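In this view, the complex is presented without one of its protein chains, the others remaining in place.
The chains carry the letters A, B and C, assigned in the order they are written, with residues numbered from 1 in each.
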Amino acid sequence: GCASSTDSSTPAPSSSADQPASDASSEAPADGEKEVVRIGMSANNIGIDDYQTKCDELLREYASTLEGVELTVLDAAGDVNTQISQIQDFIQQDMDAIIVWATDSVSVIPGLQQAQEAGVPIMCTNNPIDPSGEEYLTAFVGPDHYQEAVMCAEMLADMFPDGANVVQLTGTPGYDVSTWRQDGFEASIPENITILETQNADWNREKAQQQMEKLILKYGDQIDALYAADDNIAIGAYNALKAANMDIPIIACAFIGNEEGVKCMEDGIIDACVLQSPFPEAPAVMDTAVKIAKGEEVEFLTRYDLYPVTSENVRQVITDNGFEVWK
Amino acid sequence: MENEYILEMRHITKSFPGVTALDDVDLKLRPGEVLALCGENGAGKSTLMKVLAGIYQPDSDKGEIYYQGQRRIFKAPVEAKQAGIIMVFQELSLVMDLSVAENIYLGSLPLKHGRIDWKTLYEDARKVLAEIKCDVDPKTPIGSLPIAQRQMVEIARGIALGAKILILDEPTSSLTDKEKDVFFENIRELKQKGTSVIYISHKMDEIMEISDRAMVLRDGKASGDFATANTTIDEIIQCMIGRSISNYYIKNKAQPGEELLRVEGLCREGQYEDISFSVRRGEIVGLYGLVGAGRTEIVESLFGITRPSRGDIYYKGKKIQIRNSVQAVRHKMAFVPENRKEQGLVLGETCRKNISLVKLPWIKKGGFVDTAKTFEIYEEYRHKLKINAASSEQLTAQLSGGNQQKIVLGKWLAIQPDLLILDEPTRGIDIGAKADIHRFISQLAEEGMAVILISSEMPEIIGVSNRLLCIRDGRICAQLSGEDINEQRIINAIMNQPEDRSNPAAS
Amino acid sequence: MSNLFTWITEKFRKNTIIPIFLIVFLVCSFFIDKFFSLGNFVNILGQNAEKGILAAGMTFVILNGYFDLSVGTLMGLTSCLTVGLTPVIGLIPSILLALCLGAAVGLINGLLVTKLKINAFIVTLAGMTIFRGITYMYTQQTVRGSSKAFYELSRGSFLGLPNPVWICLAFILLGQAVLYFTRHGRNTYAAGGNMSSAQNAGINVDRTVILNFVICSFCAAVAGVMYASKFNSASPTLGWPDAHMLAIAAVVLGGTKLSGGYGNMFYTLGGLCTLGMINNAMNLLKLSSYYNTLVMGIILIIVLYMDIVLREQSVPSKRANIPGAPKKLQKE
Partner (left out) sequence: MSTIRTTKIRIAPNTTYVIIGGNFDLSVGSILSFSTVLVIQLFNIIGPVAAMLAVVFMGILFGLISGLLVGYLRLNSMIVTLGMMGIVQALTYFVSGGKNSVLKNAETSWFLQIGQGFVGFIPTLVVICLITVAIFEIVLKRTVFGSQLMSVGGNQIASRFSGVNDRKLVTLTFILSGMMTAIAGIMLASRVGSAQNAIGEGYEMDVIAGVILGGASLTGGSGSVVKAFIGILILRVLDNGFVMMGLPYSTQWLANGLIILVVVCVDLQSKRAKIQGKGGGKA
């Protein structure tokens, strides 16, 4: 039994993804002062997965191409307390703007508030902030994780019009992304699709493999499909399925368009997923940050586009949108 | 009738797995009496006292304790303590990181307004320490004191708490004569005040000197009760071990052979300086000195535990360097350390494993331990040293103190060393076993082993050693041999009285 | 004058954390821009106040010769309960409830360790997963705070220092007073230094142990409540996976013996501030995140080594090097 009453499942206002980020590649106009714009970023957990690492890489790369911008990236290693400390230290250093990839959508708010009170504009990326904290934010740039899960549910429904039994492997419990991807999926599957069981795989391949082994042992052929919270989990679970000679569709919620992932898709290991590429993120985030650092007006909400993909169209979608298959 | 005794223990039985430590023992104690408790190692003395002090409970309801006329059951040490029964333990039971004062008043720290009254604590402690003429600052941590002073602190603890019955379990095992005299003064004073004292010791002369009555335990049974004034040492010993000991100290008669070990100018800052001497095969060289003189430090360096900063060691004619104890053992040196619990035994291991530990590198078959051999070794030395253990698989923690010492000795003898270093080897050992060990040492020397013996017991060192080095403040202050080894000469040397310094150091 | 000097050196020798702290402080002040400023020091203190309370509680248990691995998840649980129950039963009752829960957990831990004689490591490790389980049964997501006043409490400051820092200092001072001035404190040292002697001296060792576990868990609950106030919300992930290790590291780095019986609350404060400073310095140095754990790991080892070196210099030369730790290895 869970007693929590957080039922608003889409924290950020769910306006449609209306601003493709790539066209925001404007040069910094204020040439007047030769001032360097100093921006601090507190990342969630770099190095923990490909996506965050790639984002970090792209962000730094992009920042180094910008004239007169100095970007400092610190990593909160998944801990809100560390993150708030880092925000405080940025304030202490008189940063011109702060970017936060929130480790927690609610608990980080006091940090945002402190920045605002100190007069340092602060924006969030990727991980949305609880609506109660939006008043302290200058901007938000990022994907909609809940929406991703909804799209997955739709794809699953298309695959099994007559209903199916699925098992679900989630990320690390308690983390926002994990929750949204679970909630979005559960809320959107049609009635004729039943979730046999949900287990956590902690974004860890070995754990996913073990959990899947157990689920196979328990349900065997009853399982018609697997819904995995990300491609890591999907790959881990696939190992277990292969060992048991089971060939069922695997739907991974987020797919980040790296080489391994694309290969997995093309090999039919992952059957369907939603593409959330890191490529749009860097310019969108940095440009917004530079603008708010200079005190310019910005759009409050920037969403990137999400693309449902299958084995057949994966490479197509990636190239069509101007992304790379990276690594 | 009842009131004649402050304490009566009746039908006390206590067994441990495999051993019956106490079998239907009775004990009576009058107010103001000093009762000596004698017996071989493992006879059950400590166990009996632990029953009295509430640490163990008697096995059955038949075992009763009447204290001040009332039947009492002490379920925990604190109850006995509150009733006025205070025990000073055989194994020093001090808390190393706490100060002397706190150790003395452990469990009864003075309070003022609900908080610890440190001033009173230190003052009281200073007074008690002064009473037993122990010159340490009550604020020093116990851990930095040498073992003798720790024992004095233990005694101070017994005195400080104002006991009605004070139990002293081998309180003098590391004290020198001078300290012992002061201590006996204190006991007499306590006696005057009506405190009863139960005194456990293996030193017969002490028992004769201090006690009113001596009770003998043998194999867990009470086997005799003597009024000290009307008995002799031999009578008590006879009762203890079932035979009399004709000759406590057996001088080894062997002709010294070739030189085995020579030390030249050994030095370690702050511990000892300019140590030069030699030891021959078949010779027992004693090291005597007051506690803290640096004897242990010297032999520890010989054995590679610490490294000397200067000086040379020649062994079997070759100059060697000993970097650690492994090399020392390879050279067939053996070292029985002074603190058997910390340095001698792995208490959580069995007797067999402890006794074969040093020998392991010799009894391996391609890296594997030859288990049968370990049993053989255990049996051999159990027999030779008369070790009293329930079985080869008994944990050494459960052995009586004396038997623990024998295990340590046994594990070294097992490698048939060329050089045997003994640091206070008979501390806490019963008189019978002590004679056995002395005989054993002499016999080994006669077979060609060289022995270095450290002891704080004057009679022992005089009785056993062929040659004697007196150490004072980390230096050799005299070297005596043959007829010169006598009490007067030793005391002169140690006390820095004018002494004919004809041969201050060896070679 | 020379008296004062010997007194100071004496103190320094015993409290190796003081010179270590000073060295780290000076190095940071000289080489790191913006480190040496009042605002930054206040920052550092504020960032570590809750950890300080956790470490203060841990000090008791470690002095007693144990450690408590369950504090991290317990902190998460109490934090979630405080926030989650506020709308239901009100702020004060939910705080009290959380604190009582902390104390009760400590009581259970203590009873299991002393009465059933289960290894403390196992007990608290089990506690760690149990509390995590309960927390997630209660809520799987971050719970939003509903009391403005409660939030403002942790944001307020007094004499320039944030309120949490004052609370932390109060706990540390109080803890030190308990250790130094009460029988319970001294019994803790005795039991940690040599359990059987303490027992034989008539100290109620079981009670001492239980009380220390209660103190430790209670402190964890306090830290949980304070985090709830600081974040104006509570996440079930709070304290997972390594809050307990950080607390233990602060205590041990301060110089308190992991095997018990030696140390005090000021050591813990020193260890905590040193760690806090290093963390802050790394933020200010703008090190790429990969270097963080690297630098931290190296510094931990260096500090530990400095500690040993300083300690070895401090032992009086005579008879000091006899390796004679009471019953465990010399782990200090």
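Here is the rule we go by: contacts are C-beta pairs under 8 Å (C-beta built on N, C-alpha and C of every residue); 3 or more make two chains touch, one makes a residue touch a chain.
A quick note: this is a predicted structure, and the numbers were derived from the prediction, not measured.
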item	value
Chains in view that touch the one left out, judged over the entire complex	A, B, C
Selected residue (touches chain absent from view) among B:G344, B:G402, B:P425 or B:G474	B:G344
Contact partner of the left-out chain, one of C:L4, C:L38 or C:L116	C:L116
Touching the absent chain when the full complex is considered, from A:P128, A:G236, A:G257 or A:P283	A:G236
Contacting the left-out chain in the complete assembly, out of C:R132, C:R183 or C:K230	C:R132
Hidden partner chain, residues of chain B it touches	16-17, 303, 305, 324-326, 328-330, 335, 337, 342-349, 353-354, 357-358, 360-361, 364, 367-369, 371, 395, 397-398, 411
Positions on chain C contacted by the hidden chain, ascending	65-67, 69, 112, 116-123, 125-130, 132-137, 140, 195-196, 241, 245, 248-249, 252-253, 258-260, 290-294, 296-301, 304-305, 308, 323-325, 328-332
Touch residues of chain A, complete complex, unshown partner	46-50, 52-54, 56-57, 173, 197-200, 203-206, 209-211, 213-215, 217-218, 232, 235-236, 239, 243, 258-260, 327
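In the analysis below, only the chains that are shown with their structure count from here on.
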item	value
Arrangement of touching chains [line / ring / star / complete / other]	line
Touching residues (chain side chain B, partner chain C) in the complex	53, 55, 76-78, 81-82, 87, 89, 93-98, 102, 106-109, 111, 114-116, 143-144, 146, 269-271, 292, 296-297, 300, 305-306, 339, 342-343
In the complex, chain A residues that touch chain C	1-4, 6, 43, 46-47, 56, 72-75, 77-78, 80-82, 84-86, 88-89, 92-93, 104-110, 130, 132, 172-176, 179
Contacting residues of chain C [partner chain A, same complex]	34, 37, 39-40, 43, 46-47, 50, 84, 136-144, 151, 155, 227, 230-238, 279-280, 283-284, 286, 288-290, 292
